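With one protein chain held back, the other chains of the complex are shown just where they sit.
What follows is chain A.
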Amino acid sequence: MPPPSTSSPAVEADHLVKHFEDTVAVDDVTFSVPEGSVLGLLGPNGAGKTTTVRMMTTLSRPTSGTARVAGHDVLTEPDAVRRSMGLTGQSATVDELLTGRENLDLISALYGLDRSTARRVGDDLLERFSLAEASDRVVKTYSGGMRRRLDLAVSLVATPPVLFLDEPTTGLDPRSRVELWDVLRELVTDGTTLVLTTQYLEEADQLADNIVVIDHGRIIAEGTPLQLKDQSGAAAVVVTVSHADDLPRAQEVIRTVVPEFHVEEGARQISAPAGGLGHMTKIAAAFDGSGIELDDLGLKRPSLDDVFLRLTGHRAEEPSEPESEEALR
């Protein structure tokens, strides 16, 4: 396969539409992902994220529109698409009755890797995902985090230039989640393009270079995490004083820069509009030499959670156990 030229995007969704009987699961989704970058598809359960990924990975045929992966069209060159990408599904789709090693060997054999290459690739992946010791154990005995890592390892057998991850950390404990993020960052450093779906705003914020927000099958916003946060209102300068007694004096100091601000006594915090960062340095200078001891002085942008709430009118993360979009259909 010739390497895709650096100018063409690694992944393109081109007006993707998918209907299921009387429902519209995906409605005219278009985006492109530059090579070596991370795209986060963010949205609540049932938003159409999984269906979008299934269309981009040749598993599901679009009702209309198409997608290209590493320059190959999913409709006309599905085999070339499958050669260029790896997919880590929503539930860890590794075989429970096989050992970790046997899972990797099966996929290597299906890719047509010769035995010695398969052995080397398997050893590398098991080592890299800290599964070497468990490699001869049946997957049934693995923890949730280990299964996810194996699932990811299996997707990487052919070192695909593009990797699709459907809710890679759903159901993982916080520690395993952070570990998986580190692994994904390494992949990006090595030049892999990632498309990941998530309903965790923090995950999109941590990993994605660009975010596409989907709700009810439609794109409702897109941009870098920073752009999305900026869209959702101005940043604020937040000053936290060390001693509550200093609050009145601190207010006077700030009043010399900005007339309006907000005080939260309990948190010993004063928030003032950042005025496009201009106020930030002035406020810092004003406190310098004021003799008031500060715990913190910084810029606070609205979180992605705020962004999501403003865009959709509801929160992205629901406290209930995450269910797959499949199950909702």
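The rule is simple: contacts are C-beta pairs under 8 Å (C-beta built on N, C-alpha and C of every residue); 3 or more make two chains touch, one makes a residue touch a chain; residues count from 1.
Keep in mind that, in the parts below, contacts and distances are computed from a predicted model.
K.L.:
Among "Mannosyltransferase", "Cytochrome b", "Transport permease protein" or "Phosphoribosylformylglycinamidine synthase subunit PurQ", go ahead and choose the protein name stored in UniProt for the chain not displayed.
P.N.:
The chain we cannot see is, by its UniProt record, "Transport permease protein".
K.L.:
Looking at A:Leu16, A:Val29, A:Leu42 or A:Leu87, which makes contact with the chain not pictured?
P.N.:
A:Leu87
K.L.:
Quick one: say which of A:Val138, A:Leu247, A:Val263 or A:Leu297 touches the chain that got left out.
P.N.:
With A:Val138, A:Leu247, A:Val263 or A:Leu297 as choices, the missing chain is touched by A:Val138.
K.L.:
Just one of A:Leu16, A:Val29, A:Leu42 or A:Ile107 touches the chain that is missing; which is it?
P.N.:
Here the residue in touch with the unshown chain is A:Ile107.
K.L.:
Could you list which residues of chain A touch the chain missing from the display?
P.N.:
3, 20, 35-38, 51, 54, 57-61, 79, 82-83, 85-87, 89-91, 93-98, 102, 106-107, 109-114, 117, 121, 138, 154, 157-159, 161, 185, 188-192, 209, 326, 329
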